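See below for the structure under consideration.
All protein chains of the complex are present and in place, except for one that has been dropped.
For reference, chains read A and B in written order, and residue numbers begin at 1 within each chain.
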């Protein structure tokens, strides 16, 4: 992974074999990012995306392998108890163009991933909401 | 729904049971937003997305129910005749990771929806284009 920072924006290249969420964390910690929006495209050959079953308050996940294009990757970097947190959803298309996606648990880059991070000058923390079963934005 | 504004950016949490387009409108009116881009992720258990049939100049819509992750939500806030207008497209993945989407008519949040609004310092109005059958950007 390599990146360059331009004022409040970061342009990053995540490389073959690297896991996307780990690389977001590395950039956020190095640049001391407390709040940001993230978007990216790229290619992955192995990713796991989940769906939250609200009735059970549990994530169920699907793993996909093969040649996929990351068609959308959208989310945020912020904090929980002041520490790094990221929440990303991703969708990816297979060799027929069929698209699969959900809550991103893990994605291994197969060719490249091109990411833009827009840093926001502020703070939003998270807190576990017991009723929902998720760590929600706390204002 | 709760949100916080940081200069020209808004970070919002839309809550369980709330409808996304209504909440975008509430934020836009409170903050007097005339032009902005919008992105979000989240979860929905009931949404309606449409496809515009250009031959007939009519929207056809599909309603989806169940546990879905909002994998992409992209669009703008602007004005038509000076009044609030928003145009959003959304896609969402089911428990197999299959993704469905289109022009967003209505989406009920099931767990949370995390939105970033980038306010743009300008104005773009809309006008009905009779040939196309839609309200298009008017510069």
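In this text, contacts are C-beta pairs under 8 Å (C-beta built on N, C-alpha and C of every residue); 3 or more make two chains touch, one makes a residue touch a chain.
Note that the structure is predicted; figures quoted are calculated from it, not measured.
Q: Which residue from A:24, A:51 or A:70 sits in contact with the chain not drawn here?
A: Hidden-chain contact among the options goes to A:70.
Q: Which one, B:1, B:21 or B:134, makes contact with the chain that was left out?
A: B:134
Q: Touching residues of chain A against the unshown chain: what are they?
A: Listed in rising order, the touching residues are 2-4, 6-7, 9, 11-13, 16, 39-41, 43, 45, 67-74, 91, 93-99, 110-112, 114, 116, 118.
Q: Contact with the hidden chain only, please: which chain B residues?
A: Touching the chain left out of view, chain B contributes residues 35, 37, 39, 49-55, 60, 62, 64, 72, 74-76, 78, 87-91, 99-103, 118, 120-122, 124, 129, 132-134, 136-137, 139.
Assume only the chains that are shown with their structure count from here on.
Q: How many angstrom lie between the CA centroids of chain A and chain B, rounded to a whole number?
A: 21
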